[in-house]
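Scroll down for the structure; my scribbles are underneath it.
Heads up, one of the protein chains got dropped from this complex, but the rest are sitting where they should.
Per-chain numbering from 1; labels A and B assigned in written order.
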């Protein structure tokens, strides 16, 4: 089957950096299919990139090779790694970027550092490992190299600390962890958190807006008013119908979101 | 032949939503070729998306499957549909988005609602039909499903009302219907409208600028001055040579554009 390589970076689309990674891949693995997940992760935003990667990986075929590069530490001590799970292979810097997607797979993983010369470009720069290390390693994996070929085994990977929601008798307390292209405010309160807390009569608050209604489709919101919804990531999201919630509510990553029982 | 699926959405490129659609397609139709038309339609701008789709479809091979998702009513009563014409297949919400591209094909069409479970993901969210309904349906069509397999027949589709230009003895009166990436102002006055009105001596006006010269190549405009031209969509466009007409003229969608005979 045609191997599939996905790319996620903070390189943007203007400067050709992502295109160069594809050029390197095509040279080594001409038969590989390449799919962009995103090249517009905010610059150096490891957490944002990690969340997008985690949300996307489950929808790709088993055996896909996911290359992710949000890498403010490029050229420093952080290791370039390959991680294999039962369902996928990950390639990127060991800075937490890959951790949530790997953890979401739910099973064991194994990790190796990309050190062996055949799996990197002959001259490795200290500024562009996407081109010189990650793309070549992924391409070699796509054409038959095994993860253990790339270098020495490493037992654990750098975790990513995500803010956790808090549940008490009074309510759920979380925060916005990601703002998407539509200005939708994605919180760290999950559908399961909500279910454990109460099954009806919920009241959602953000900034000075309370009683944000919890709906099941965007179109159920009142025009230009805030609504809360379980989104496609399985998380509680605050949106504004046909509008931009981030601007409308003056909210951003870190803004607290609370859920209480109505009338409490 | 390798099936071709095009994608047009307002999902942006940052959050992985378009990538997720591609992951779903690759899982069902590994041999399909996927081409992006746009993921940067303005949020919820059904008309803008419809115009871009209409402009692009004629340039794709016969039999291409065009998936378009600008879908403020996702999860509400609007139906997810498949439309077949003699030359192409369309997949998207029945909210007018597909209508101009279908109409531009000039022949009959048939339409079906996507309701049959094998052609949707097992769990359909109410927030992301691009992933759960449209991508799977398109992918199944790419690997041999027939349009009539997806669900019940529907006789007509939701139309899209586009503002029409008016022709009188005094002149043509239209408006800007789309502003592109360059700031070019595309009007609803067609090359045919112009030809019917007069073949020479035309004077184009927009906002307080009159006598905008009608040229046949951008480079014929005076530096930094407004020009009018029949553009690649076959419509009258106001541009500024090496500049941004929308900013230069303070114009946007809805701004009136008029054409009169010079000296009248």
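What to note about this one:
Please note the rule applied: a residue touches a chain if its C-beta (ideal position, glycine included) is under 8 Å from a C-beta of that chain, and two chains touch if they have at least 3 such contacts.
These numbers were taken from a predicted model, which means no experiment stands behind them.
Across the entire complex, the residue among A:19, A:201 or A:250 in touch with the chain not shown is A:19. For the chain missing from the display, the contacting residue among B:21, B:52 or B:135 is B:52, taking the whole complex into account.
Interface with the hidden chain, as seen from subunit A, comprises residues 11-20, 22-24, 26-27, 30-31, 34, 43-44, 72-76, 125-128, 131.
Listed for subunit B, the residues touching the missing chain in the whole complex are 1-2, 4, 6, 8, 13, 33, 35-41, 52-53, 55-56, 59-61, 64, 180-182, 216-220, 229-232, 241-242, 244.
Rule of thumb we're sticking to: only the chains that are shown with their structure count from here on.
Rounded to whole angstrom, the centroid-to-centroid distance between subunit A and subunit B, based on C-alpha atoms, equals 31 Å.
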